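Heads up, this is only part of the complex; the chains shown haven't been moved.
Chains: A, B, C and D, in written order; residue numbering restarts at 1 for each.
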Amino acid sequence: MAPIDDALLASILRRSRQNNEVLGITGILCVQRDPGLFLQVLEGGRAEVNRLYAHIVGDARHYDATLLDYAEIDARSFTSWRMGSVDLDKVNRSIVLRHSSGSAMDPYSMSAAGALAMLEELASGAAIVNKDGP
Amino acid sequence: MAPIDDALLASILRRSRQNNEVLGITGILCVQRDPGLFLQVLEGGRAEVNRLYAHIVGDARHYDATLLDYAEIDARSFTSWRMGSVDLDKVNRSIVLRHSSGSAMDPYSMSAAGALAMLEELASGAAIVNKDGP
Amino acid sequence: MAPIDDALLASILRRSRQNNEVLGITGILCVQRDPGLFLQVLEGGRAEVNRLYAHIVGDARHYDATLLDYAEIDARSFTSWRMGSVDLDKVNRSIVLRHSSGSAMDPYSMSAAGALAMLEELASGAAIVNKDGP
Amino acid sequence: MAPIDDALLASILRRSRQNNEVLGITGILCVQRDPGLFLQVLEGGRAEVNRLYAHIVGDARHYDATLLDYAEIDARSFTSWRMGSVDLDKVNRSIVLRHSSGSAMDPYSMSAAGALAMLEELASGAAIVNKDGP
């Protein structure tokens, strides 16, 4: 939960977009700077997504990596982003509030359906960007 | 059922909005001045909503506090209001009439579904305000 | 089935609107002048609607009063009218034709669903008026 | 709500069964002796059921006759009875309790669905008899 600074975020996004191009993975990465927190969607082939998730779980810089949902899908929802980024600190608070039981975002306590609904609401707005960093 | 005057209403709304900010609670409060009557929606975490409701039930200024519905929800509906207020005396009467069996509003005899439909109709109109009082 | 003249219709509507205001009843009254025929919707509390219907059944000027449907409803549909009136002789014939098996309107042979669909089509058009008479 | 004695009940059932044979009407009559109360189902042709209901409404011995439900049905449910009778004072109290909000039966406050469910539960048990009286 240490703060996430610009350099770290930019490096994560840059490497993630390079890898995802190769792996055929799409998705978005929501970031809260302090306390540091990621909420991420990955879409792609079963083997590729699992290999990437194993990599994330094994990455010593993360901890408490927790799946909220994992399912076979009929079609991808986030094809516009190799790894779009959302700065949760700049997002309209009512989006977070609508899908949270408390005032602050706590993905660990969100239902899978609630997290997906929030991510779709973010994706349908203008909150997602493709540039590598802040 | 004593009349509700401006001072009382303003004080209820002011304190309610302060508390709800802290508790992460949203909702609206419909007020009928005379005979005095409140119809209220609270959205938030289970523990916070229950604690607030216990406070309302124990408040000697209210009586006959009655739940019409209580349920886990997928998403909040009233995120625009820490505690929006609706002056039922100024609302289009056909909204009340559509969801009541008689001419006057009697929430004690409303079905849960009917009360929710009326509250949603109020929320989708311009009847809800955020200012503290009359 | 005797013809219904202007004076009779005006008196029925006037008294009906006065009573419905008190009883919290809304609805519409479709009138065919000759042969005389009424098709009516009443919305309101269970006790009030039953009391009014008993009054209609006991009124010597009517006969063959027949219920087509009676049900608990989630919300009223005719809140704009204390007792709106529809002159069936002036209504677009295709509305009547769409919901009738023959060319002329015969509510006694209409299904409950057919009658409701016709009344909703009338209500959504401009066929209903509030003035007391012809 | 005056008490209903054996002679009255027997006379009502006898006449009802004679008339229903002619009118093609079937149904059941639930009786509570004191305070006197009837809960009745009528099944049959639209004209016949309406004519019989007008008769009931106009009968000076009844008051507060109130419809709970009235609908077109796909098939009758009570074909075994010209007018079966149920003595509510002898019925298993848990049947009444299951469909009532209070301890005593109060059909005026029952929902249409609740009343129908109770009547079907009575019909599927052995509570209904065909003999004319107590």
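Note that contacts are C-beta pairs under 8 Å (C-beta built on N, C-alpha and C of every residue); 3 or more make two chains touch, one makes a residue touch a chain.
In this text the structure is predicted, and so the values were computed from the model without any measurement.
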Assembly copy number, counted for this structure file with 4 shown: 10
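Operating definition for what follows: only the chains that are shown with their structure count from here on.
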Distance from subunit B to subunit A - Cα centre to Cα centre, in angstrom: 36
Between subunit D and subunit A, distance of the C-alpha-averaged centres to the nearest whole Å: 63
Where subunit D touches two or more other chains, by residue: none
Topology of the chain contact graph, where touching chains are joined (line, ring, star, complete, other): line
Pairwise chain contacts, counting only pairs that touch as defined: A-B, B-C, C-D
Residues of subunit B defined as touching subunit A within the complex: 21-24, 26, 44-46, 48, 74-76, 79-80
In the complex with subunit C, residue positions of subunit B that touch it: 94, 97-104, 111, 113-114, 117
Subunit D contact footprint on subunit C (complex, rising order): 46-47, 50, 53-54, 57-58, 64-67, 69-72, 108, 111-112
